[in-house]
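In this view, the complex is presented without one of its protein chains, the others remaining in place.
Labels for the chains are A and B, by order of writing; each one numbers its residues from 1.
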Amino acid sequence: MTTTSAETVLRPARAGTAAGTATVRRGQGFQHGGWFVAPFLALFALFVIWPLLRGLYLSFTDANISGDGASFVGLDNYREALQDPLVWDALGHSAFFTLLVVPAITVLAFLLAMLAHHIERGTWLWRLCFFLPFLLPSTVAGNLWQWLFNPGTGMVNHVLGLDTPWLTDKSYAMLAVVVCTLWWTVGFSFLLYLAALQGIPAHLYEAARLDGAGAWHRMVHITLPMLRNITGLVVALQILASLQVFDQAVVMQDFGTGPEESTRTFVQYTLEQGFTSYRVGYASATSIIFFVLIAAVALGRMWLLRNREEGGR
Amino acid sequence: MTTAVRISGRRPWTPGQIVLTLLGAAVSAVILAPLVWALCTSLKSETEAVEVPPHWLPRHVTGQAWSAVLENGNLTDWLVNSLVVSVCVTTVVLLVSALAGYGFARTEFRGKAALMGVVMTGLMVSPAVLGVPLFTTVQQMGMVDTYWGMILPQCAPAAMVYILYKFFQGVPRELEEAAFIDGAGRWRVFFTIILPLSRPSLAAVGIFTFIGSWNNFLWPYMVTNNPDLMTMPNGIATVMNSYGIQWAQLMAGGLMAGLPLIVVFVFFQRQIVAGVAHTGLAGQ
């Protein structure tokens, strides 16, 4: 395989002169196209489409974890879910978490990227430092911050001279999860911003400098507009990821629901219903509701993007 | 790369640069402090670790937590399991998503557009969203508490197909057409021309998949209950050794779980950064 890469460099010259390429391509493609996507589609059908359809079916039944003896109950599960205060609480907790994490992470990632981009020496070192926490498994990050927030022996309170009951008071418990999440995941968005910053053509800045624009002016009129797309991406990815928060929250609360159930997220509630209360039918209904919600967010972003592109033209 | 250019030019230390560098160092210190604290804790005895008020440096450095964690055996089993699962997932993902990305980008078949639309819905499905139905599916297949039950559901990432699809769309058609004229078939073109060309993209997808799989908690947590089969993140969170929470050991275990990726990162930083940025940016 290593030798062919050299050939490929030479070949383009001949390609243009070839006649009838379109027909060749069409013929070849029609023959084999399906086979290229078949392995993926098989896995995709088994582990994405089938669970989706199965979840939809189960959500109309009272199925339990043992997988037998389910009977059809119509819309009962959905009716119950919409009236279940715990569903709304859990949704509220996930939304609250998202509301705190998304703006914080976006701003922090941007600032870190600006910092790393403008320091002239040792870029690799800053990149390493800022990105490092992201390489840890979520459960390790959760355990670490549980330890940092531990009453009495926790370093956070010790260093800051505080006496805050981070993990045991309902007004702080979710905040503790947010802090852990910021530390753990900001590196990913940071890298996206950094890549985007490095992708801004240098001549834009040089032109502005020649026009006598100051640093602030350059940032507002060049940097920020050039980062608009990446900001949209960061925000969208963070919203989708934050709504699905689970790992850190349960680990920091020893798989419980936090003080007065203040850290029970939507994912956690669904899993409790399915695997602790064995109500697979009901859990499927809440899953489908969640899927619709996630899909709405994703489609909303696509719609915004399309509108913006059309507006731009 | 732009960074390389900037580093090579030997610029003087301006006051602005000094301030920025100090600021960077301070921020780095804050970000790394929790890890340093974990390391310090892991080098203390269990009783020293829970002393109130806490202190940073161990008064008596001891490797007991590390040796206890290593001797216990669970942790090494989990490391092996993590490696097995991540390698298998990465291999399968690379293979099927490269084929599918190419198939969608460069071949024609009936219903392609519709299928592409269906695949896009896959971007919204994850074990966090559809974990319960996914579990019952895997249960039906008899794959609960097996390696395959952990591996296969991680092997259909629509996002990776989409990224490679975008990449393959950017490959000049002329390259292939020349080969077709020479009589090469689709498969030969794919393996001898397209794949070597797309090595950076494949590396990005592979690295991203590997990190994701290595650190994946939710799905392995749902589908594995047998501690022998657990991966590192799952085992650390759900199985304790029989002596209760021992923070020094927990920190040692956590660092051990994080260490392989950190080492890999230090050595392959440029590829990984490009990989993460690339996979992320492709979603724009």
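Remarks
By our rule, a residue touches a chain if its C-beta (ideal position, glycine included) is under 8 Å from a C-beta of that chain, and two chains touch if they have at least 3 such contacts.
Going forward, contacts and distances are computed from a predicted model.
UniProt lists the omitted chain of the complex under the protein name "Sugar transporter" (options: "NADP-reducing hydrogenase subunit HndA", "histidine kinase", "NAD(P)/FAD-dependent oxidoreductase" or "Sugar transporter").
Among the residues B:Leu70, B:Val144 or B:Val264, only B:Val144 touches the chain that is left out of the figure. Of the candidate positions A:Thr168, A:Gln198 or A:Thr231, contact with the unshown chain belongs to A:Thr168. In the full complex, chain B touches the omitted chain through residues 50, 52, 73, 76-77, 80-81, 83-85, 87-88, 91, 135, 139, 142, 144-148, 151, 222, 225-229, 237-245. Even with one chain removed from view, chain A keeps its contact list with that chain: residues 62, 64-67, 69, 71, 151-152, 163, 165, 168-170, 254-257, 259-261, 271-272, 275-282.
Simple rule for what comes next: only the chains that are shown with their structure count from here on.
Spacing of chain A relative to chain B, judged by their CA centroids, is 14 angstrom. On chain A, the positions that touch chain B within their shared complex are 1-2, 4-5, 8, 11-12, 14-16, 18, 21, 24-26, 28-37, 39-41, 43-44, 46-52, 54-55, 58, 63, 67, 112, 115-116, 118-121, 123-133, 135-140, 142-145, 147-148, 150, 152-155, 158, 183, 188, 191-192, 194-196, 198, 202, 229-230, 232-233, 237, 244, 246-247, 250-251, 255, 267, 270-271, 273-275, 280, 283-284, 287, 290-291, 294-295, 298. Considering their complex, residues 1-3, 6-7, 11, 17, 20-21, 23-24, 27-28, 31-35, 37-38, 41, 49-54, 92, 95-97, 99-100, 102-104, 106-110, 112, 115, 118-119, 121-126, 128-137, 139-140, 152-153, 155-156, 158, 161, 172-181, 185-187, 190-193, 195-197, 211, 214-215, 217-218, 222, 232-234, 236-238, 247, 250-251, 254, 257-258, 261-262, 265-266, 269, 273, 276-278, 280-281, 283-284 of chain B touch chain A.
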